[in-house]
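Excluded from the complex is one protein chain; the other protein chains are retained at their positions.
Should a chain be cited, it is by its letter among A, B and C, assigned in written order, with residues numbered from 1 in that chain.
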Amino acid sequence: MIVVMKKNADKEKQDRLVDWLKSMGLGIHVSVGEFQTVLGLIGDTSKVDMDLLESLDIVESVKRVSETFKCVNRKFHPDDSVVEIGSVKVGGGHFCMIAGPCSVETEEQIVTVAKAVKAAGADMLRGGAFKPRTSPYDFQGLKAQGLELLKIARAETGLPIVTEIMSADALPLFEDVDLLQVGARNMQNFDLLKELGHFGKPVLLKRGLANTLKELLMSAEYIMASGNEQVILCERGIRTYSDYLRNTLDLAAVPMLHELSHLPVVVDPSHATGIARMVPPMALAAAASGADGIMIEVHNDPIHALCDGAQSLKPEEYAALVKKVQAVREVLA
Amino acid sequence: MIVVMKKNADKEKQDRLVDWLKSMGLGIHVSVGEFQTVLGLIGDTSKVDMDLLESLDIVESVKRVSETFKCVNRKFHPDDSVVEIGSVKVGGGHFCMIAGPCSVETEEQIVTVAKAVKAAGADMLRGGAFKPRTSPYDFQGLKAQGLELLKIARAETGLPIVTEIMSADALPLFEDVDLLQVGARNMQNFDLLKELGHFGKPVLLKRGLANTLKELLMSAEYIMASGNEQVILCERGIRTYSDYLRNTLDLAAVPMLHELSHLPVVVDPSHATGIARMVPPMALAAAASGADGIMIEVHNDPIHALCDGAQSLKPEEYAALVKKVQAVREVLA
Amino acid sequence: MIVVMKKNADKEKQDRLVDWLKSMGLGIHVSVGEFQTVLGLIGDTSKVDMDLLESLDIVESVKRVSETFKCVNRKFHPDDSVVEIGSVKVGGGHFCMIAGPCSVETEEQIVTVAKAVKAAGADMLRGGAFKPRTSPYDFQGLKAQGLELLKIARAETGLPIVTEIMSADALPLFEDVDLLQVGARNMQNFDLLKELGHFGKPVLLKRGLANTLKELLMSAEYIMASGNEQVILCERGIRTYSDYLRNTLDLAAVPMLHELSHLPVVVDPSHATGIARMVPPMALAAAASGADGIMIEVHNDPIHALCDGAQSLKPEEYAALVKKVQAVREVLA
Partner (left out) sequence: MIVVMKKNADKEKQDRLVDWLKSMGLGIHVSVGEFQTVLGLIGDTSKVDMDLLESLDIVESVKRVSETFKCVNRKFHPDDSVVEIGSVKVGGGHFCMIAGPCSVETEEQIVTVAKAVKAAGADMLRGGAFKPRTSPYDFQGLKAQGLELLKIARAETGLPIVTEIMSADALPLFEDVDLLQVGARNMQNFDLLKELGHFGKPVLLKRGLANTLKELLMSAEYIMASGNEQVILCERGIRTYSDYLRNTLDLAAVPMLHELSHLPVVVDPSHATGIARMVPPMALAAAASGADGIMIEVHNDPIHALCDGAQSLKPEEYAALVKKVQAVREVLA
């Protein structure tokens, strides 16, 4: 860690700062320049509160030389991680297509969609049973019953299932779920992350509404530091001042996360754009950016059939898209 | 709710949409214009999924005429709400000053600071026992022990205590806490909000990192709809591309939240700016904007004494600030 | 335009508002609902100040039914526009690759790079002569001399040239430039846009630092309304709270702009990411999203050769990328 002192910083205060840092077991290398003094901190600086240092009136700025994330860091784990969900592998060259309805509604619905997406080429089935909704008056999902319906669809198709968990209290219900999704709103629900670390089943961690890549990686670090190495990152769009789209899909996050971390990265173009017409181009772009998987909403029920343009694709649209995604993957190979 | 159809929208699809909306028990008023058709939806539109409608390829745009928040809405509750925390009132002309250290560290520390802020004019004591940290390797707070120390400080000073809760699992430990704080990262942890609704004790709800005012109000609605009317809103800065400050303090949120809702609004300038030198001007600005209270970090220990510029104020700085805040309040009166 | 009145809006004020709107030649359709009254404005509402209406204390909200952009609007021009720059066509299925150095430095440099990018498959040569820099102390470009060097490179290779114009004063120097670029910082320099409308040569309009798609289209409208139909839009990343990347490349803007407008859309992944390693995946993603062209920085000089990771690609990297971009284009076809 490097601490740049302010020009003309009070000498006595600076000495007290150096003493305090030494009392934390750190080595301090003081480099006096023409205009400013720079302190180099050597040793385990993870216990140093960077914000506190930065706020001192004798300090100009502080810079960490080494990253605070360790388990997720590619520096210490150069090879790609491969996460296995049943027979499906994600990462390290293994690409997966996840598809299914926004919410699980009925057995007929979820089984029909599961069969359709399997036929179209999907590797995994998604479907919401616990639904986080901005309004307490909106449909909150079928909950435990929805999980049972997902398992029926899995039995019928063989597709592993992925669904969102909103609270550690519900973990006993997720014993037989293949991949547990943490939604954007819970990305920094640290108690939930720790419990998922102990739980041990694979986790799909979605990037929060307005979180940085470092924060996403630190949240993955919470899961890994608690003993669970089976983590998949998911880019799903971030909040900006966008006018025509719900969120801004940050595809450059894909190669950057691959550079920073060994974890697989999946993209969700359905939630990012909120408009089905935008899903195919963004799914192809995600594949071209090097993503390890794509998660897409697909529906198959009469009410939604009304809506050509809704967030969800129709099975035949999805099938056509899968073929193009595969062709893009071949260009990258 | 108003649905503006696209120019030349397919007539058959439009008829199916109208039928579907009618099947939900809504009255539909179709207004055919020169260029476009507009549907007016009459009845309980809270069950209509606005995003779904907006994504239809025959729909240009959708607009809600009435707000989806009800309990928090000033329209249905014109008078200011007053939240009572022990003998302290907040809102409706009652102004409160909340102060204390970032984290509870030792009995001596919290009691010393509590006495100092009381002497300076504070009405309530804050202090973190459960600490949400971006990194799993950072100090996570004294937890249950920290809560006990806060109660000792309350016994010594008579100040009601406010501290953060991170998970519904910990609620039994908070039976004797006066005001439960929901942190920015948990503003949309809906399961926690519902439990706090049932728990019934006063809640201080902080605005999330990048949440809109509507989302903040909907989260308050979760608590109120679950039966708890004792909610205080808190503006603590939002995430932007700011370069020299940690967050951007959105003070215009104060008069706007007062217009939209009857709930009291408190401002936290310490977390918003992250720099003690910026806290006094922003506290005065918060008072001038009409806030119902101000929450400020104050410390009193030798390590931090080193840091004139840290996020926390020293007790004597806080005492001077309280006097000026009171003078600004008098200008508004 | 639809004006939703506040519940219990003062009747007299409402009548005055209706009279005022009628005095502007508009027809007003008043629709009285159970809870609220809605005014439908019929006629040419382009002269109505929406912000003014929205700010009235009797008005809840205002919604435009029709877009304010006309020349750029796909509704009134359903076919893709094709912009012709010399023999190069952009849009309507014509895809172009633009490449060259960030700044024009010497004749040797620009000619060498021009030949290299032509050999690699580029259709057009870019290079900065007038450089907008945040600091007045940074290199501001070779200006008129840089334009002359670009023309020499064009003579040597036959590639049309594109370069940035910062001020209408400089227009006489750009008589013989093939495509004039408006940079992000000048996207809302309306006087410059109008002059470019009169000038008549093709314009590449970059999206501003934090501008919405509507604002980008309105700026294109300035050029078109002044008589110049040869406009290409360019997405180059927007400002967010991104931590590891300079900007956030908003690729969903590509299909959305294509839906809203008939104008071609080009993507600049070099400025969006600021890191050469990120350029190839983002260029492929841009192609997969349906962009009509890609603009990339390529260098060929010894100082930069030091920098494997600089923003600019080396010619051999660019040549390899062009092949993959073409393969992605074939997938879309």
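We adopt the following convention: a residue touches a chain if its C-beta (ideal position, glycine included) is under 8 Å from a C-beta of that chain, and two chains touch if they have at least 3 such contacts.
In this text, all values refer to a predicted model and were calculated from it rather than measured experimentally.
Chemist: Please pick, from A:31, A:106 or A:145, the residue that touches the omitted chain in the full complex.
Modeler: Of these options, the touching residue for the absent chain is A:31.
Chemist: Which residue from C:168, C:319 or C:332 sits in contact with the chain not drawn here?
Modeler: That would be C:168, which touches the missing chain.
Chemist: Suppose we count only contacts with the excluded chain; which residues of subunit C make the list?
Modeler: Against the left-out chain, subunit C lists 13, 16-17, 20, 46, 51-52, 54-59, 68-69, 132-137, 166-169, 185-186, 188-192, 194, 208-211, 215, 218, 221-222, 225-226, 239, 246, 274-277, 303-304, 306-311.
Chemist: On subunit A, what residues meet the omitted chain?
Modeler: 2, 4, 7, 29, 31, 33-36, 38, 40, 42, 60-61, 63, 65-66, 75, 239-241
Chemist: Could you pull out which residues of subunit B are in touch with the chain that's been left out?
Modeler: So the residues of subunit B touching the missing chain come out as 210, 212-214, 238, 240-245, 248-256, 259-260, 272-273, 277-278, 281-282, 284-290, 324, 327-328, 331-332.
Operating definition for what follows: only the chains that are shown with their structure count from here on.
Chemist: Between subunit B and subunit C, two touching copies, which fits better, same or different residues at the interface, with half of the numbers shared as the threshold?
Modeler: Homomeric contact, same residues on both sides for the most part.
Chemist: So which chain ends up closest to the centre of the protein, judged by Cα positions averaged per chain?
Modeler: Closest to the centre of all protein C-alpha atoms: chain A.
Chemist: Which one of the chains is farthest from subunit C, going by Cα centres?
Modeler: Looking at centroid distances, B is the chain farthest away.
Chemist: Measure off the straight-line distance from the CA centroid of subunit A to the CA centroid of subunit C, and report it in whole Å.
Modeler: One centre to the other, that is 31 Å.
Chemist: Just the number, please: Cα centre separation of subunit A and subunit B in whole Å.
Modeler: Centre-to-centre distance between subunit A and subunit B: 26 Å.
Chemist: On a C-alpha centroid basis, what's the spacing between subunit B and subunit C, in Å?
Modeler: For subunit B versus subunit C, the centre distance works out to 38 Å.
Chemist: Which subunit A residues sit where two or more other chains touch them?
Modeler: Answer for subunit A, listing residues that touch two or more other chains: 210, 277.
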